[in-house]
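Of the protein chains in this complex, all but one are displayed in their positions.
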Amino acid sequence: MNRLPLLFFGIFITFASAWAGLVAYPYLNLGRMLPITDEASGDILPPPISGLADAGQRVYAANGCVYCHSQQVRPAYLSTDIAKGLGGRRTVARDYIRSKPAFLGTMRTGPDLTNVGLRYAADWQHRHLYEPGVVTKGSIMPSFRYLYRMQKIQGQPSANAVQGLQGPHAPPPGFEVVPTQQAVELVAYLLSLKRDYPLPEAPQEEVP
Amino acid sequence: MTSLAKSLNPKNDPNAGTERFERAEIDASARIPVLVFFGSAIFWLLIGSLLALIAAFKMNIPGLLDSEAWLTFGRVRPAHLNTVIYGWSSAAGIGVGLWLMARLCRVPMMHTSLLIVAGVFWNLGVLVGTLGILAGDSRSIEWLEFPGYATPILFIAYAFIGIWGVIMFRYRKPGHVYVSQWYLLAAFLWFPWLYGTVNMLLIWQPIQGSAQGAVNWWYAHNVLGLWFTPIGLASAYYMIPKVIGRPVHSYYLSILGFWSLALFYSWNGMHHLIGGPFPAWMISASVVASIMMFIPVITVAINHHMTMRGNFEALKWSPTLRFTVFGAMTYTLVSFQGSLMAIPSLNTLTHFTHYTIGHSHLGLYGFFTMMMFGAMYYIVPRLVGWEWPSASLIRWHFWLAAIGITLMVAALTIGGIIQGFALYDPAVSFTNSTLFASPFLWVRGVSGILLTVAHVVFAVNFVMMLARAGGPRDEPTLFAPHAPDKEVAAV
Partner (left out) sequence: MTIAAILIIGGLIFLSGSALIAFYWAAGDGQFRDLKRGAEVIFDEDEPIGRITDRFPAKRKA
């Protein structure tokens, strides 16, 4: 075992390199990324999100949405994400600067949500969260009606009552379904999910 | 009883390392701490199995238990994950590791009070963490969902165990350090550091979102490779030779296997994020490291197979060997599968599907859990000085678990591939990808029932064991003063 010192050195380098590459580098480089300013429009990219949407991230985390929904668009040379309409371009590290945490996800039991803010408006989101199986035929998403309140209509219906509900838990006549603060925050967060702005490191890709 | 401070240097203890301790004395000293961890582990196994069933059937029956927030899939699923990782798997691993360390150090266990305190803290941490997830405080960071008020409790418990490991090692009888001990020391020392670091970087002082994914999966994969795998292999390297009475086939290979595992494993983490928002070189390095894992895995496979060769008959008489060999073969299979899954062209199809879940259960259940069952069947009688009350309960346990996990993995693998093809094809709607997988998820749920029954059977036998149930035996078996009727060739 005369080559031991060389072997040790090799082992040291390999250990240290894994650490350097997977922990030190992300922290030092990716972890201190800043938003950029678009030259043409002067916009800050990625755009800041509202306080309501920021609070919505906590609701997203508390209810484990990430276990069925991913939030990443893979490039065209590695997948058909773009051909399937998940987004106009792949997502890159800078897209997740404001995420706490980055809900990249590892399962697509439900669709990818990177650009869900471009696809559906608030009223659809509320109806869908309340009773997904009614809004989307064949959906296995569970109901989040515990984020809503069924209440008797007092005089006039509430301005933010969810419209168009059907199915077994639809409000009977004289009742309405109103979102709680958590539901409002969650939907604000979902509406903020759009990556339709260009970034220098990720140009819009041609759909093959 | 030496004080903790003195323990750190055996030169302070005049009795250190000189006596030859009876094996029974060593086992007796380990009784309370190991049983604390085993009992806790089995408790959490039952809880984790129940949570698993709820989560699994919710995928087929979305309306199941859907009116309460604390029972929503997005909370039950991480509660299942964390109770089986930290509650069952880690506790069982610690119990097995503690006993193996005592045996391999060849001295009775010292500072058992430290370990009992660790056990209490650790149970508390898992309980608080699990309730926190159900209450809505989950971090939604995979493998690290316990809220920030629970993780320090676990960290303290793990740190105690690491310290204990160092002390025990210093007090060992001088001589060769067996390969299992290398694996255990690696696991005991690296895990508290892993856990502490990731908590700091993702929970207490979170780094920016863009970097979190890399650190998250560095942690999760390293828990597999530097905590669970070493404990599982430590057990296999001890149990297989010990049960059949034959030393490891190529000890040189076992040493090689250990160091190459340590070298390559920590780079694997990024293969969970192929195609994700990270620089290409990071992902590529992970893919390379994932393929390099063939080296330590083949090393271990050759070693175990050659040690067992000519002795497969022993699987008929030894419960420990059945579970351990099942686990060891699965280790080889799941590792090969993992290496292949990292290849980008295959990954395109399997990423985001049930295939990945099949793989993770093959590893954590088919390999690690079965390995722990095998070790527990060997260790518990030696701790309590009593035979397992029921041989038929052991057989039921084995077959329900073996069939259950095989069915589960088959269902998730086939279902996952079909789901993967559907997700890949732009012409297929998203809803169809879930629809096509649905029948396979039913099979998965049923296999989960089989596994849960297996766990109840095991728990019953364990409780009966502690209560010294079952009368005297027809003939001595475990504690035979003479050799049993079948001897094994020493070569």
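By written order: A and B. Residues from 1 in each chain.
The criterion applied here is as follows: contacts are C-beta pairs under 8 Å (C-beta built on N, C-alpha and C of every residue); 3 or more make two chains touch, one makes a residue touch a chain.
Model, not experiment: these values are computed from the prediction.
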| item | value |
| --- | --- |
| Among B:252, B:281 or B:312, residue touching the chain not depicted | B:252 |
| Sole residue of B:207, B:325, B:376 or B:405 that reaches the chain not shown, by the stated touch rule | B:207 |
| Residue in contact with the excluded chain [from B:149, B:193 or B:399] | B:193 |
| Contact set of chain B toward the excluded chain (per top definition) | 23, 103-104, 175-179, 185, 189-190, 193, 197, 200-201, 205, 207, 238, 241-248, 251-252, 254-255, 259, 262, 266, 314, 317-321, 377-378, 387-391, 394-395, 470-478, 483-484, 486-490 |
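We adopt the following convention: only the chains that are shown with their structure count from here on.
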| item | value |
| --- | --- |
| For chain A paired with chain B, centre-to-centre distance based on mean C-alpha positions, whole Å | 32 |
| Complex contact set, residues of chain B against chain A | 58-60, 62-63, 66-69, 72-75, 77-78, 136-142, 197, 201-202, 206-216, 218, 259, 262-264, 266-267, 269-270, 272-278, 282, 285, 289, 344, 348, 351-353, 356-357, 423-426, 430-431, 433-435, 438 |
| Touching residues on chain A, where the partner in the complex is chain B | 11, 14-15, 17-19, 21-23, 25-27, 29-33, 60-68, 70, 72, 74-75, 78-81, 83-85, 90-111, 132-133, 136-147 |
